[in-house]
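Not every chain of the complex is shown here; the ones you see sit where they belong.
The first chain written gets the first letter, and so on, giving A, B, C and D; residue counts start at 1 in each chain.
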Amino acid sequence: MAEQTQLIPGNSLITNTPEEGRQLAVKMARLVIKLTQPNAEVRDKLRPVYAEDAAMLIAIGQTVATEFATIAAANNYWK
Amino acid sequence: MAEQTQLIPGNSLITNTPEEGRQLAVKMARLVIKLTQPNAEVRDKLRPVYAEDAAMLIAIGQTVATEFATIAAANNYWK
Amino acid sequence: MAEQTQLIPGNSLITNTPEEGRQLAVKMARLVIKLTQPNAEVRDKLRPVYAEDAAMLIAIGQTVATEFATIAAANNYWK
Amino acid sequence: MAEQTQLIPGNSLITNTPEEGRQLAVKMARLVIKLTQPNAEVRDKLRPVYAEDAAMLIAIGQTVATEFATIAAANNYWK
């Protein structure tokens, strides 16, 4: 188990812009996968699997959307 | 990895109307797919796969609904 | 791509009643499918696929529930 | 298409108790399925399919949970 993987870069949900918030959402989604599968070689083998599978690309989009909802609320929607 | 892909057009969640907010939700969902699969040729090959698969069309709808929830809240539901 | 498809009938999330809000949720879910698959013939072929598949009927319900959550919040739950 | 199916019994999200709110969530989830598959005979054939399939039972639970979140918020959690 790689409990030491940093799960939130910068340890903060606050970003300057929506774009940066979206990038954080993508990173947070990826870091959970890294925590669950800490072996970089295995992850490298899995990457083309999901990047060329329409259903998995959509599923990744769903996860990023959920992470982004939290980050957007944390930033009061950058208003 | 295409970290440079712009993930939120205009870098803002604020739109003039619900319709524009909905279009933004669709674009944001597509841009995550573009980030994950930056190869345009592969994406072009995948498009008919999901556009002709009932389950994937529904899954895309789920992602757009989640993105739209965030955008609608950001715009205070255009009230 | 049929970016011109109207995605929110009436361009508003506000409805008179919960029932109308629910109907709007159903329509919004369908219009995303129409945008993603603009070919009416293909959609007509897909309809019986999902209408006779228990798993897809449930998935449609999940999407409608998510759309409705946003519409209900926009209408302050019709209180 | 059976657009006339009533989608929200009583046309209100307000209930006296959490238990009644939960029952409403179940009914609302079922009525979307009825709208999408208006043929009662087909629905009767599908019922044992999902009632004896662990994955579908879990998926139904997910939809009910999402509907209930909206109903609970509408009732200010019956506080």
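The criterion applied here is as follows: contacts are C-beta pairs under 8 Å (C-beta built on N, C-alpha and C of every residue); 3 or more make two chains touch, one makes a residue touch a chain.
Nothing here was measured: the structure is a model prediction, and the numbers come from that model.
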{"item": "Number of copies constituting the complete assembly, 4 shown", "value": "6"}
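The rule is short, and it goes like this: only the chains that are shown with their structure count from here on.
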{"item": "Chain centre separation in whole Å, for chain C relative to chain B (CA means)", "value": "16"}
{"item": "Distance between the centres, which are taken as Cα means, of chain C and chain A, whole angstrom", "value": "27"}
{"item": "Numbers and ranges of chain A residues touching at least 2 other chains", "value": "none"}
{"item": "Of all residues in chain B, those that touch chain C in their complex", "value": "17-19, 22-23, 26, 50-52, 54-55, 57-62, 64-66, 68-69, 72-73, 77-79"}
{"item": "Sites on chain D touched by chain C in the complex", "value": "3, 6-8, 11-14, 28-29, 32-33, 35-37, 42, 46, 49-50, 53, 55-56, 59-60, 62-63, 66-67, 69-70, 73-74"}
